[in-house]
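Step one of this worksheet: look at the structure below.
Removed from the display is one protein chain of the complex; every other protein chain stays in position.
Let's look at chain A:
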Amino acid sequence: MSVRVRTAIGAVFGATLLAALPGCGGGTSTGGGGDGHPKTLTYWASNQGASLEDDKAKLTPELQAFEKQTGIKVKLEVVPWTDLLNRILGAASSGQGPDVLNIGNTWSASLQTTGALLPFDDKNFAKVGGRDRFQDSALASTGAPGKAPTAVPLYSLAYGLYYNKKLFADAGITKPPATWDELVQDGKRLTGGGHYGLAVEGGNVSENIHHAFVFAKQHGADFFDAAGKPTFTSQGAVDGVKQYVDFIARDKIAAPGNAEYAQNESVADFANGKAAMLLWQAAGANLQKHGMKPDQYGVAPVPVQSGTPGPGNNIDTMVAGINIAVFKNSGNLDGALKFVQFMTGDAEQKKLNGEYGSIPPVKTASQDPAFNTPELTVLRNAIATSAAPLPQVPKESQFEELVGGAVKDLLADAAAGRPVTTQSVQARLAKAQQQMQ
């Protein structure tokens, strides 16, 4: 009897203890950062290579080099894109996270408002080598203008126009199109017999938003005004979105089936010769994986309405890329900043960007001859002269979801043969704007 009672009491006591533990467990590391573990770091890398394993193989030797230099051991976790944002939000709300992490640069302003990441004010920037080392366009996508950046650029990417040299020659086209009118004309000549002029990834919300952004810019419109209020239904935004949707709706230079592509089928279509042109960021490695050789495709700047790519209305790509950030609750802030400095140093920038097929956002590293291939030269020039960051507003991800979804719906309408008019585009964008809370 007494034994049983005591066991019962023990169990109750144990359970109560367990219940109380999660409540106080968070206290240990939410104390605002410091040097709780000076000899280790945890690093969440985004998936840049062909697979998570591929990333691990590429990063591990670099992390070992960093350990040799500083004596700090870095624990690496490569997080797939589908999980990364959820994981970061989880880390922000619990205060338990990595020390250093990669973020998609379009999330910068949104994540900045959570206050979970260490702001790179002048003092912190000085510790990683200074702000002047980086391209201006890459710096523009590290947070809201006028605030201390929430992250530092790590890899930069831009869109280019990839075209199939043989299909172009067969159709008698001698040079890639420089304006959208030329692209549509060429596209019509290349379309026929099961082949299409252009491949678009119409079911992919993020791809849609990247294109909608550039087209709106070229029509002189922004999706947010200076005060951060959504302006989705401005004439320029409507015209821009319509011009993109018209590739399927009016011009019919992209296959209707493209409207449901969301698993990079458009890259495969281009590589297999089913489509003659593709708008993509650093597609080279991906194309070669599908069996296309580098001499079979050419890369040109993304077309503009008229003239040549440049600032203002002749922006022809978003600033795509990855930033590296430090978690404010890190138990090893010094080590984390050292690691950021290491990763953005010239040597690592050349090596990692070279392996991933991206462009170094660090000016000195991007001058390296390794980035002088025809493909990367086009992308590098775009980043330096004609790229603009997606809106750096706290509601960026909501904007991406709602407007990207609207474009997806409009493409689906076009694919099903329903008419897409200025009015229908406007109505769909108005609905998206109303859903912005």
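Annotations for the structure displayed:
Assume a contact is a pair of C-beta atoms (placed from the backbone, for glycine too) under 8 Å apart; a residue touches a chain by one contact, two chains touch by 3 or more; residues count from 1.
Everything that follows uses one rule, which is that contacts and distances are computed from a predicted model.
The subunit not displayed here is recorded in UniProt as "Sugar ABC transporter permease", chosen from "Monovalent cation/H+ antiporter complex subunit F", "Phosphatidate cytidylyltransferase", "1-acyl-sn-glycerol-3-phosphate acyltransferase" or "Sugar ABC transporter permease". One of A:45, A:59, A:74 or A:116 touches the chain omitted from the figure, and that residue is A:116.
Although one chain is hidden here, its contacts on chain A can still be listed: residues 1-2, 5-6, 8-9, 11-12, 14-16, 18-19, 86, 89, 92-93, 95, 110-111, 113-116, 203, 205, 255-257, 259-260, 262, 394, 397-398, 401-402, 404-405, 408-409, 412, 415-416, 431, 434-435, 437.
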